[in-house]
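Here the complex is missing a single protein chain, while all its other protein chains stay put.
Up next is chain A:
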Amino acid sequence: MTVDEDTSKELLWEMLRIQEFEDEIKSRFQAGDLPGFVHLDRGHEGNHAGMGLAMGDDDWLAVGGARLVGQYVAKGVPLGEIMAELYGKSTGSNKGYGGQMHVSNVERKLYGHAATIGSGQNPAVGLALAEDVKGTDNVAVTTIGDGGTSRGSFHTALVFAAYWNLPVVFVIENNQWAISTPSSDLAPDHLSDYGIPHKMHNESIDGSDVEAVYESVSGAIERARNGDGPSVIECNVVRLGPHFEGDKESYRDPEELEVAKEEKDPVKNHRERLLESGVVTEQEIEDRLETIREEVEESVDFAKNSDDPKPEDAYKNVYRLPLYGQEE
């Protein structure tokens, strides 16, 4: 499969959208507007856009790793709903109960994130089971970082997915670091090798090449839809920013990072490639950026002008009441 020009462009637009949105999140965080901590995606945009475009609206995304926002964007959650959730507002996707680490949207089949890294993969297998039982051809895509692959829960999910040949795509975003722990110290040559003992399709690709991601994930989804079972894809990327905003990154070699920024920036690379091949023009990009910036600005206005949840709402949603058999 090769990527046609329209898709190529779509991929660029989506990456730019993620990047612009996240730049704004960064400013909002620095301004002290957002509670908690924020993990941003610089370097992962190709992964998120590629994956997002490869998926159908009715496929589940169970978000993992720690680079989250770009995935929510790629699954189609409106920027305003995400921003409002980051602000903890009542109009957020989760009405302020979830925040940056838990954006979910059942209608859009975004399962959301297990903030205990690596606990989202078994639920993803369960989502695939539900689709299987219902006889649809929908699949579940689940992401995880290199760090998360060390958890037993991740390996269990591979066992279960293989056991029932379920339609799951495990995407490992290997950005070389689990906070300060390098993935190069892990024993496997490729983290996708974890699929080998389960006789699962596995491949290791350049995740900073958005088209490569789109193609691989599309292929895996296609296999899953056709009943050919789960896949593991390792996407090798570079984390071009800190683990979270405020991380001093004392463990990193600044020179290496500078080289990586030159060579492994998925947005920059794809943009240059499309400009060189004449698929887009600078003007087109400028126009598009203008539209995106408006959308981003609107999302901030929406979040800022939204109401906080009412304090008493903290007690809602713990249980669906009445419990079965209770009088209303």
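Basically, a contact is a pair of C-beta atoms (placed from the backbone, for glycine too) under 8 Å apart; a residue touches a chain by one contact, two chains touch by 3 or more; residues count from 1.
Just so we're on the same page, contacts and distances are computed from a predicted model.
Visitor: One chain of this complex is not shown here; going by its UniProt record, which of these names is it: "Alpha-ketoacid dehydrogenase subunit beta", "Cytochrome oxidase subunit I", "Acetyl-CoA acetyltransferase" or "Coenzyme A transferase"?
Guide: Options "Alpha-ketoacid dehydrogenase subunit beta", "Cytochrome oxidase subunit I", "Acetyl-CoA acetyltransferase" or "Coenzyme A transferase" considered; the missing chain's recorded name is "Alpha-ketoacid dehydrogenase subunit beta".
Visitor: Thinking of the whole complex, not just what is shown, which of A:N47, A:Q71, A:Q121 or A:N175 touches the missing chain?
Guide: A:Q121
Visitor: For review purposes, identify every residue of chain A that touches the missing chain, sorted by number.
Guide: 60, 62, 92-98, 102, 104-106, 111-112, 114-116, 119, 121-131, 133-134, 140, 152-153, 156-157, 159-160, 163-164, 316-320, 322-327
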